[in-house]
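The complex appears here without one of its protein chains, the remainder shown in place.
Moving on, here comes subunit A:
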Amino acid sequence: MTFKRALGALAVLIVLWLLLPTLVIIPMSFNSAASFNFPPQGFSLQWYENFFTDPSWLRSLGSSLQVALITMVVATALGIMAAIGLSKVKFRGKALLESYFLTPLIVPGIVIAIGLYSLFLRFNLLGTLPGFVLAHTVVALPLVIINVTASLQGVDPKLEQASATLGAGRLRTFFSITLPLIMPGVTAGALFAFVTSFDEIILSLFVQSPQLQTLPVKIYNSVTQTSDPTVAAVAVIAMFTSVLVMLTAQFATRKRKRVSV
């Protein structure tokens, strides 16, 4: 009993430890003083006002949303194709290829970042929208593949055979049968891809240019160069955007599951 209680207390501590940085940032964003000192003094909305009136902050928010949306579309399309390809074929070295697709989850981000940096330098992609999308797709793709592969495993391959005998070609079968059945995985994968891109910092720091900065890059630059508490407000906004998207993902998958099962 006491052991159980100790475990419970430990769990609460861990949750606090995980949440604390996030929880600290919220009161900071309402600080009326122009500093990062904790605890904050007074209450004001000036940092939020700052954010929404400063065109450079708004521009980076716009860039972030743009990059995240395009990355989501690209990674989802590629991820679905890769997952289906991997589920269809059987060959030696398949496990190798599968783990290759998942390397971005294992290889340290900084390694990928340096690799991409030299490649992008060569192909003039640094500081461009395609550059950001390409870089973010590298890290978002595995999440789509994992989610789509998981839902593909629940689809009976006989359904595709049945669809064929009923007169449907491969494309028709994909759009009428397979895609609706893997939709929960596709939705989850797409939203994960969006959030991953929206939060991505390591690769973005290498790809960024003064003209094109995503929100996390701008926050980072701002924190290292000035001590403007506007970043606290921005962080809160970014955090809520991510949480909102993740909740949507949860909701979408759950609702879909009820319909399709």
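Here is the rule we use: a residue touches a chain if its C-beta (ideal position, glycine included) is under 8 Å from a C-beta of that chain, and two chains touch if they have at least 3 such contacts; residues count from 1.
Everything below uses one rule, namely that contacts and distances are computed from a predicted model.
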So which of "ABC-type quaternary amine transporter", "Osmoprotectant transport system ATP-binding protein", "Acetolactate synthase" or "histidine kinase" is the UniProt name of the chain that got left out? "ABC-type quaternary amine transporter"
Contact with the hidden chain, among A:21, A:169 or A:210, goes to A:169
From A:4, A:90, A:122 or A:158, the answer for touching the chain not displayed is A:158
Among A:67, A:83 or A:177, choose the residue that contacts the chain missing from this document, as touch is defined above. A:177
Given the full complex, what residues of subunit A touch the hidden partner chain? 156, 158-159, 161-169, 172, 176-177, 180-181, 259-261
